[in-house]
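Quick one: structure below, then a few questions.
Missing here is one protein chain; the remaining ones are kept as they sit in the complex.
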Amino acid sequence: MVRLKRFFKRFYLAILLFFLYLPILMLMVYSFNGGKTMAKWTGFSLNWYVELFKDPVIMEALGVTLSIALLSSLIAVVVGTLAAIGINEYKKWPKTLTINLTYVPMMNADIVTGISLLLLFIFMRIPRGYGTLLIAHTAFNIPYVIFSVLPKLRQMDPNLYEAALDMGATPSYAVRKVLIPELMPGIMTGFIMAFTMSFDDFVISFFSTQGLVNNLSTYIYSMARVGINPKINALSTIMFVCIITLLIVTNVQANRHSKKQQKQQRI
Amino acid sequence: MKKKFFALPYIVWMILFTVMPLILVLVYAFFNTTPSGDVIFTTEYLASAFSPESLSVLWRSLGYALITTVLCLLIAYPAALLLSRLKPRTASILSLLFILPMWMNFLLRTYAWRALLDLNGPINQLLGLLGIPAQQMLYTEGAVIFGLVYNFLPFMLLPIYSVFTKMNTSYIEAAEDLGANKRQVLFRVILPLTRPGIITGITMVFMPAVSTFIISRLLGGAHYMMFGDLLENQFMLLKDWNTGSALALIMMILLIISMALMRKYDKDSTEGGTRLW
């Protein structure tokens, strides 16, 4: 019994992780497959990595995904940060109302958000394309920024900004030099979350453009029915490795940083 | 300039891209344009959204979502507990490992499961080596629920884990010192203390699972339609925006009900179910 318990403790997390990574492993392994399907292993080959960069459609889809993620989260950061600063000053009921409405895109089912945006674009006769994709992504990104910045505003001394104005700073100067630096950690968190959300999204992209703009996920959706293209496996492998490297680098840096601090404190 | 006005661009944005779309869903669900161009109120679409067929899909989706939520909770809770008992450094690395798969496109991961579960896929080949005949795993209800659990597990794990890390362990020690046995500690101390995390986890799994689309088609072979698939059908195949909107309305009402329920059980936490991780 005790042994079983110890076994369980030691391996439970490992087993879970194994299941989480099993399909990813499968994708990565088969990106090095010579053959075209995941049904048969025909031999090691780097062919798909070469082909990948020659495929204009995949490259364009990658470009759309990255540029939409970048643009929509940048817009979201600007609009969202300003909004948070403003909302923080609101009186009780307008504040509650705006905050609750801001929850809507976060809490609503993705499919409902996508559909309602599609209805709006049809109603306003906006042709569905890159523009509507950008609007849709910005729409679900702004709330993440607002809710990352608001807590930081609450922690802040409310008189700081007024003090800056009293000392003769222009509002824009006061915002740039006083408010923004204080809010920076929140803004950064918001940006990263927005970027991730946009990068990952499939459902809202699919419905708000009727699948007519190829970003990576809608492209995968339309192509994969014919059989997953190993080029996509290769691309995902590259991206995955990039993200892991990035995480390791930031982690190591953060560690060094905290160790340095500890040392300094000791001195 | 007053700080209040900073929110103005967002307020305009919100009215245009959050409020307007929701109003349009209501309009499409309840109003009909006659051939002569008159706009009239009708409950016809709501009625067809409540047809026996769509209700059967709704019950099925709610059932799957419930099973998924329970399974996620049962799997994630011990994992979060174990994770929080590790050295902080190992724990932070491991928790990162749990988030990482979400960076791989979820469609791709689901397609990979399809290859894995296939009749002559790797899992069945492995079983074959052990002398077990090939099992039909793909295109079953089990495969659909497996796919849902797989996709939503991290969303249950992370909020619970984050509550565990913030938990003051002195309560547990105090309970133990006062003579509580292990079961009492778990049910009387640990569970209540981690309730906010559990509730956040449930909100992040249950409703998204109900509205899932495509997983049931990919892993269930289109045998077990879920509510999201029904919505997709109305919008993409039948081009019936009115009935589709009425269905979306049902989804929104469900969301409001579940949020209200969660809030009732979540009085301790002021932020509702919205802290992500």
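First chain written, first letter: the chains are A and B, and each begins at residue 1.
In the analysis below, a residue touches a chain if its C-beta (ideal position, glycine included) is under 8 Å from a C-beta of that chain, and two chains touch if they have at least 3 such contacts.
In the analysis below, contacts and distances are computed from a predicted model.
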Worksheet item: Of the options "Sarcosine oxidase subunit delta", "Prokaryotic ubiquitin-like protein Pup", "Spermidine/putrescine ABC transporter substrate-binding protein" or "Ferrous iron transport protein B", which is the UniProt protein name for the chain that has been left out of view?
Response: "Spermidine/putrescine ABC transporter substrate-binding protein"
Worksheet, complete the sentence: Full-complex touch with the removed chain, picking from A:13, A:78, A:99 or A:122, is A:122
Discussion item. Touch as defined at the start, partner being the missing chain; which of B:56, B:90, B:169 or B:184 qualifies?
Written reply: B:56
Worksheet item: What is the set of subunit B residues that contact the non-displayed chain in the whole complex?
Response: 53-54, 56-57, 60, 118-120, 134, 136, 138-139, 220-225, 230, 233, 235-239
Worksheet, complete the sentence: subunit A residues touching the chain left out here are 37, 39, 56-57, 59-60, 62-63, 66-67, 70, 121-122, 125-129, 188, 210-212, 214, 222-223, 225-227, 246, 249-250, 253-254, 257
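Here, only the chains that are shown with their structure count from here on.
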Worksheet item: From the C-alpha centre of subunit A to that of subunit B, how far is it in Å?
Response: 18
Worksheet, complete the sentence: Within the complex, subunit A is touched by subunit B residues 1-11, 13-14, 17-22, 24-25, 28, 75, 78-79, 82-83, 93-94, 96-98, 100-113, 115-116, 118, 120-122, 150, 153-154, 203, 207-208, 210-211, 213-214, 228, 231-232, 235-236, 241, 244-245, 248, 251-252, 255, 259, 272-274, 276
Worksheet item: Across the complex, what residues on subunit A touch subunit B?
Response: 9, 12-13, 16-17, 19-24, 26-27, 30, 38-39, 79-80, 82-90, 98, 101-113, 115-120, 122-123, 135, 138-139, 142, 146-147, 161, 171, 193, 196, 199-200, 202-203, 207, 210-211, 216-217, 220-221, 224, 228, 232-233, 236, 239-240, 243-244, 247, 251
